[in-house]
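Complex shown without one protein chain; remaining protein chains in place.
Presenting chain A:
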Amino acid sequence: MDTSTVVSRRSLLGGAGAAALALTTFGCSGKSDSGYGQAKGNVPDKYAKRTRVVLWSAYSGTPGTTLSALAQKFNDSQDEVYVEVQFQGTYDQASQKTAAAVQAKQIPDLVTFSEVTWHRFYLNDLLEPLDGYFTGDFAKSVYQQQLLSEGVLKGKTWWLPFARSTPLFYYNKTLFAKAGLPDRGPADWDEWYGWSKQLKGLQASGKQVKMECYQKVDGDWQFQGSVWQWGGSYSDGLTVTINKPEAVAAAEWQRKLIFDDKMAYMADSPTTDFSNQLVATMVTSTGSLSTAVAAAKKGGWEVGTAFVPAKARQVVPTGGGGLSIMRYATSKRKKAAFAFIKFLADPANAAYWCVKTGYMPAVGEAVNDPQLATLLKANPNYNVAVQQLAKVRKEDEVRLMVPNSNVMIYTGLQKIWSDNAPVQGVFDDVASQLTKATGQVKAQIEKHV
């Protein structure tokens, strides 16, 4: 990096004081000559001499503290690298902030992207291919193969699985028993539909217990699974297929359940409604398991889980976050960042992460680690979620790569769920929006895929 020009520009701008606010264009155009700096932060004195790695994370709450604990353990396990975890909000906020940081040329080294957001950075050539970093005792094969493959494009690995989840089928065992239903998940959606008839008349808190509810915002993630189960897809490559008969049938099924059978509805938070026994079953993220189990314990009932039922096919999407290294970090920092990735993939550390957070084990060996093995034995529900990993598939390209496609899809779903709008018309409309949006980024995507 050419420090002399940076310093002189800085002092010039600094001298200009408040007037510098008006100099933005100057600031933008004047820096093509300089390289990328590292995001600022706060390093404790005792780690000051090490190679500093900045990790921008989207994890708060329990996952946040768990990741910090792992970073602390890593920092104390060696004396060359210091990993500074900086929480940057949700996946979307972290990705927006990373985009701004790229503009300002002060970038983090390691970022936790979601299954959607990493594509944006990949398409702009901002990610580092990671294959070359795997050496000796650390091979790519330590990762669960399906999850690993979701971060591979053009034969190279860009995004490594870390905090992954899938939709899971939850049911209220106690309500099922009251309605005379078996204590298991249904084999397919048709059996489930029969059960919904049997549930009719059952009351909780003075209200009819419904069979399920659909998540108002971001419900297109669960519906991605439904579309596949009915044999359809959102898109085939970059060709939009959401208005084809299979996808339409999947939504029509839900519309009928809401407005004809009156056994389902649209909800802000299915987990909350399930926790209050307003619905007997739900399909939502494996990440909701601990919330549901805690609520059930307090409420004196029991949660069961099963594979998401099949229709034409048995399949679910995956979601959640993974790790990418920024291409324009210095090679020293990139190596150091990868050392931390390797540390996180150590079975004991991966198991610790899963036990604390409830995310799926992305590292195969983790399930044999004593902590996780104990959890799997003690908590059959969690075990079901892990078993279901055999049924996962990568989401359709349009949802992953076309900006805002998820919003277009769930806005369409909301019309169906709340206004009883005819499905074909809504999906034709969504399809034309998706096709238009795809057209704008098609050339860029085709170059990179």
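As a working rule, contacts are C-beta pairs under 8 Å (C-beta built on N, C-alpha and C of every residue); 3 or more make two chains touch, one makes a residue touch a chain; residues count from 1.
Please note the rule applied: contacts and distances are computed from a predicted model.
Per the UniProt record, the absent chain's protein name among "Glycerol-3-phosphate ABC transporter permease", "Transcriptional regulator", "GvpL/GvpF family gas vesicle protein" or "Ferredoxin, 2Fe-2S" is "Glycerol-3-phosphate ABC transporter permease".
If you put the hidden chain back, the residue from A:Phe87, A:Tyr193, A:Phe259 or A:Tyr328 that touches it is A:Phe87. Screening A:Ala177, A:Val217 or A:Ala294 for touch with the missing chain picks out A:Ala294. By the touch definition given at the top, chain A reaches the unshown chain through residues 9-10, 13-14, 18, 20-21, 23-24, 27-28, 31, 39-42, 54, 58-65, 84, 86-91, 93, 97, 100, 103-106, 165, 205, 272, 275-276, 278, 285, 287-291, 294-295, 298-299, 320, 357-358.
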